[in-house]
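The complex appears here minus one protein chain, its other protein chains still in place.
Chain naming follows the written order as A and B, and within any one chain the residues start at number 1.
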Amino acid sequence: MSPSYAPETTGTECLICHVQNSQDAVLCGNCSAPMAIVHDSIAQGRSPQLVSIVGESNVGKTVYLGFLLDMLAQRAGDFEAVPKGAYSIDLQQTVINHLAHRLFPPKTPMEANQWYWAYYQICKRGRHPKWIDLVMPDMAGESLAAEITTPKTFRVIHSLLTMSAGTLLLIDAGQAANGATQPDFFALKILSYIDTMFAGKRNERMRTPTAVVLCKGDYCPEVFDDPPGFVEANLNRLWNMCESRFENVAFFAASVVGSLGYATSGDVDDVVVPVPLHTALQGILEPFEWIIDQL
Amino acid sequence: MDYRSALNRAIRPSARPIDVSRGESSTVQTAEFPGIAWAEHAGQASGVVTCEQAVFTSAPSPMGAGYRIVSASPGLKADERTEITRRSPSHNGLCSRQIDAVGMMAYVLPSGRYCISHSHYAGAEHTARGGQRVYTHAIVIDTDAYRQAGANPVRLHAGLRSCTHTIDLSRRHFDPLATIDVPIMRPALRPSRLSGERLGQFVQLLAATMGERSWIVVGLSQSVSLLEGLVDVIPLSARAALSLSVGVSYTLTRQVRLAFLEGDCREAQRATRGHDVRWWQPGDGQLIDWEDGAEWLAVVRDYAAAGRISRISQIAERLVAPTPAPTLNRLARLLRDLDRVERADEQLLAELHEKYASAPALSTEEGEFIAQIQSRVAARFAEISERNQSRDREGAY
Partner (left out) sequence: MALRLLSRRQQRESAEPQQPQCSGSAGRQPRPKDLFQPAERTMLPDDELQRYVQLERYGILLSQAQRWRGNAAFRSALAQARQAIDDSFALVLDGFASLPQTINDAPGCPEIDVETAPYLLARYTVTNAQFQKFVDSGAYSDLDLWPRDVWPHLIDFKDQTGQHAPRFWREACHDRRLADHPVVGVCFYEADAYARWAGYRLPTEAEWQMAASWRIRSAAHVFRRYPWGDALDKQRCNIWASGLATTAPVREYASGAAPNGVLQLVGNVWEWTSSDFEVMDEDERPIVGDMLMKSIRGGAFDTYFPAQATSYFRTGQACLVRAHNTGFRCALDIDGDDR
């Protein structure tokens, strides 16, 4: 007796999964994407492009995206950005408010209706200003992991990755530097998933721009010295996958936290709470700028 | 108000007197549904059912961190794992933010087996990021075993609660789980009679469950106490496909037929706007109708009011094959006629005799009802005849 949520009237097609929803729907009944994106894009008369920020749980996707959006809103670099709708501001507001109070933002739930979505009109200034409408969702790492392990577990992930005009793959550089293999395997899995979706021939390589961002550089400052070298040395499976199947890939390092402390009472059972003592932004804008240049 | 404490109060009125001055309800009819205990089920175990099990929560391991099935019994199938992953609540995923909040989900898996899960908060996540970690213990039951165990997910959930366990999440490696023997609880005490508001709620919820739409029910502390009894009157065939959640935050993608929410429902309201999901708050005046099965509903209402709901339960348990609304309505008419037999005069008995002398039975159950009616009509004729004869004899004397 699983219900269906067939709309009473055909109305608006979801931009992400292309399922029809009623005009009143706030979220898509199929994939939970906010229908405001569709309404805003119709109002703008533009077709937004989608940039996906993917990575393992707790790698820092929410913090990265929150700061990126806030930096864009503050006209960092050559960028000018206009959020379309209050929902687009919620993520950056949450991230900025938490970090300003030296807290990490709450974990992103797997339930897609609770994800943050941002729809921004972005201009890269220059001799020939470039305007792009971008949609960027803040996906839960666990949902990504479940989808790439068992495709179609979360249809919204599949739709998002299918539609992405560019991908930012975030990897925990601190873990990789410590010799953990999990970041390498996760990256390999997600690129393999994307490659399978692309379904290219043996000698064809994926052209969608993919920025590999080594996060949490504050744990491992050396990562900033030579990001590709770091990947080749510490994430060799990923490196080889990129070389074999991805034509348009670049490597970056990024960091948000300048110094990390830990609040602990010293009791064995006490949860040690990481405290971002201050921010020191490095490398947030560069991978995004590279993606924009490729679009 | 935390629904669990409200329920406990409803179940155990002696635990703390109701304080009307604090806005607490003084109309909880504890005597009507004393048995359905969310925290403590009043029924006794009558046996066990062996189930597959899985634990879905957030814990670090060599295979990755975050929410996933961290351990499961070997008999759990791949598509079942996927469905449990898709449906289980993740971070902060319960309606209440109180640390002792609990949630329940029940749904059919793609394999046809039935899943019942119990969720609770399990402290902060290992990353210590904000929000509360949710720990879900899910059991998966074979279809036959589910039916043999009463096919009542609320009661099976009570059994699961009595034997649930929390694995040590501080470890980085989790051994596979074995199957688990879940106690089959006997039905809690049934109400002797339902009346007024409670009777209305009961029938409304039944209409919501039997209809085609999805419903969100707000006011969990009152409504959940009807759930166990409610499921008992749903035809067994429909119970096998029932999907419901209690105390778990709402998302469209969970695809539950009946969701009981509590507390701040704004997110659910946002999610359901423009979709074919109805909201019902007991006492809000909105009537849930199920026109297709109106006659069946009317019979259930009358039986519940008369304290004879167990009769409906007995019938429901026998409805193994799919039972569409017209079939239920026919059964309702048969049930009414069977009742009428008992107080019928000779003329009515003659009409019933004529009506059912060659009435076609569209199902085994209908056939049995018709046979019962025929038998009772004959018996009643005999009774009346004997009574008339004895009256004649008395008159002759």
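Criterion: contacts are C-beta pairs under 8 Å (C-beta built on N, C-alpha and C of every residue); 3 or more make two chains touch, one makes a residue touch a chain.
The shown structure was predicted, so the numbers you read here are calculated from the model rather than taken from an experiment.
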item	value
Neighbouring displayed chains - absent chain, whole complex	A
Absent-chain contact - pick from A:Ile37, A:Ala250 or A:Ile292	A:Ala250
Residues of subunit A in contact with the chain not shown	67, 74, 77, 99-102, 205, 209, 217, 221, 223-228, 242-243, 246-255, 258-265, 270, 273, 275, 277-283, 285-286, 290, 293-294
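Here, only the chains that are shown with their structure count from here on.
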item	value
Chain centre separation in whole Å, for subunit B relative to subunit A (CA means)	41
In the complex, subunit B residues that touch subunit A	58, 62-68, 78, 81-82, 85-86, 89-93, 107-108, 123-131, 212-214, 238, 241-243, 249, 251-253, 255-257, 267, 270-271, 273-277
Subunit B partner contacts - residues on subunit A that touch it in the complex	1-8, 21-27, 29, 31-32, 35, 56-58, 98, 103-114, 140-142, 145-146, 150, 153-154, 182, 186, 271-274
